[in-house]
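First the structure, which I've put down as structure tokens, then a few questions once you've had a look.
Every protein chain of the complex appears in place save one, which is left out.
In this document, chain identifiers A and B correspond to the written order of the chains, with residue numbering beginning at 1 in each.
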Amino acid sequence: MIGVISYLVFFTTVAAILSIAVLGLNLQWGNTGLFNGGVVASFGAGAYGTLILGGAPQESHFGGFGLAYPLALLGGMIFAGLLAWVVGVLTLRLRHDYLAIATFGVAVAFENVARNAIWLTGGAQGVRGFERPLRAELGDGFLYNLIFLVAVLIALWLVFLFLQRLTVSPFGRMLRAIREDETAARSLGKAPDRVRLTAFVTGSVIMGLSGGLYGTFYAFISPQDVLPILTFQIWAMLIVGGAGNNAGAIFGTFLIWGAWTFSGWALARFAPIEAQLYTGSIQFVLIGFVIVGMLLWRPQGLFPERLVVSQPGANRDKPQAEGLT
Amino acid sequence: MPDPLLVVSDLTAGYVPDLPILKTVSLSAGRAQLTAIIGPNGAGKSTLIKAVAGLLPVSSGQILLGDDTITGIRPDQMARFGIAYVPQSDNVFRSLTIRQNLDLALRATKDPAARLAAIFEQFPPLADKQAEKAGTLSGGQRQFLAVAMALAVNPRLILMDEPSAGLSPRAAEEVLDHAKALTTEAGVTILLVEQNVKQALRRADHCYVLAEGRNQIDGPADALLKDPALGRIYLGGERRVPA
Partner (left out) sequence: MIQHLVDGILVGSFLSLGAIGLTMVMHILRFANFSHAELLSIGAYSALVFDKVFQVLLPFSAAKIGPLSMTWALALSVVLAMAFTGASAMLMDRLVFKRVRARGDELSMVFASFGMALIVRNVIGLVFGLSSQLYSKDIVFAMVISRDPLLLVKPDQIFVFGAALLLMLGLHLLLSRTTFGFALRAVAENPVLAQVHGVNLQRMITAVWVIGGSLGAVAGVFYGLSYQITPVMGRDLVLPIFAATIVGGLGSVYGAVFGGFLVGIASNLALVILPSGYSPSVPFLMILAVLVLRPYGLFGEARP
């Protein structure tokens, strides 16, 4: 019984941490229409930043500044934001898919540096020497995990509230206006590039928070945690939940993370031993089918955005009408 | 009008299915005549011509060309029915040379070499510049290239969307004169949208006035030129209820 509860706590903690990242992506894609192909870079920046800033000094790699935990976490978030800012400044004024390519590139380069710059990131060994906050007081047991879960849920709730407020604020309306019709928004005197940059950086800072919490939870981060598949997983969670809907995004996260862990367990348990090597491939194909299938059959997700300005269907004839106005 | 080539009846169309810009517009264009469509901004003139060309979805109404129903045809099938369309802007491929533009337009025709020679004879400046990118042409020359490309398929009907837009007054007159000459000399039927009301009316045989997506008045062009109702429509005065 305790085993089940403790597993549920573990599962909920990870799902809640990932939910925060999905909410960050929802701000970028769902509300603003920005394609971030390198979610792992923001996530990883938050995790590496937090652990390097907050850890104990290390012989083997840079960092170990031993900053107070809130400062370390904040530093990780700022690092994620800075990275996003650089990419955003360079690409947001160009054709929209440049951002997709550049962010994808950041993720590749990030993993590459994490793996190779041993002096900076500890290389494949990862960042060591990080102690979870309040460990001395709470120990390593179930109690710690339970309190950590509460803290994560509070963080998730705060991010959710912040984004809900943002959605109905004038800024949120502006985001949707720009997403729906950039030319119109521009003619109304809005500066779409700057508004989009703000939304992009804010979304990445939120992903940085998620990464920071993830690193804290495991007290460890390595290149294995910033593999491209994480980007795909987070995207699948958002599209299943319904882009534009924050509550749906959280639900989608729990659903996909549940399905992911369950399929991993089921494959490990029931698949023949020769097939075990291919567990990952099978799971990856499933994630790919979730993404493509949702786009084809239910692009609005299981829980569509309620605040709709105009239907995407209004563009139905765009390929023909383009350039004619 | 006896035996018109193009008959549009009660056409309702727009960019978005539920938001018609044209509302039950009817018109006809006589064979070998220049028919002009005029009207204030936002009247739906360009929408009308695009709907005839198959570039916009038609929600109701009918378009007849001779004995063929051409309502809602695909734009790439227009040429098969003998229709050519000259858009208002971006009507040539700037990144292709003039020769390549013409070769492209001529590619489905029978004797492209002879036709190309005929076009060059008719538009000597195009022959001189045939190896240059179409993007380098002046506005007037570009309009002539666009018309030459439209003529390539030997059309029965040419749809022209504001051919004089953005041209110098002299170039505008040349383009319109050429359109008129095509109807009288080559027997082509032309349906023309124009902002340049006086210039268009002076050359047109028949003219329709649209406003707010509906027919207002129509009649022989020289009669309309003197009709005081025309001024009222343009000044946004009282509107006639469509018949």
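Rule of thumb we're sticking to: a contact is a pair of C-beta atoms (placed from the backbone, for glycine too) under 8 Å apart; a residue touches a chain by one contact, two chains touch by 3 or more.
Keep in mind it's a predicted model, so treat the numbers as computed, not measured.
Visitor: Give the residue, chosen from A:G139, A:G258 or A:G288, that touches the chain omitted from the document.
Guide: For the chain that is not drawn, the touching residue is A:G288.
Visitor: Which listed residue, A:M77, A:V106 or A:V127, touches the chain dropped from view?
Guide: From the options A:M77, A:V106 or A:V127, the contact with the absent chain belongs to A:V106.
Visitor: Which candidate, B:D3, B:D18, B:D76 or B:E185, sits in contact with the chain we can't see?
Guide: Of the listed residues, the one touching the omitted chain is B:D76.
Visitor: Using the document's definition of touch, tell me which of B:L6, B:A53 or B:I119 contacts the absent chain.
Guide: From the options B:L6, B:A53 or B:I119, the contact with the absent chain belongs to B:A53.
Visitor: Out of B:M149, B:L167, B:L182 or B:L224, which is the one that touches the chain we can't see?
Guide: Spelled out, the listed residue whose C-beta touches the missing chain is B:M149.
Visitor: Which residue numbers on chain B touch the omitted chain?
Guide: Against the left-out chain, chain B lists 53, 55, 74-80, 84-85, 87, 90-96, 100-101, 103-105, 107-108, 149, 153.
Visitor: Of the residues in chain A, which ones touch the absent chain?
Guide: Within chain A, the residues touching the omitted chain are 33, 35, 37, 90-91, 93-98, 100-102, 104-106, 108-109, 112-113, 115-116, 228, 232, 235, 239, 277-278, 281-282, 284-285, 287-292, 295-296, 299, 312-313, 315-324.
Note that in this section only the chains that are shown with their structure count from here on.
Visitor: Any idea how many Å lie between the Cα centroids of chain A and chain B?
Guide: Centre-to-centre distance between chain A and chain B: 53 Å.
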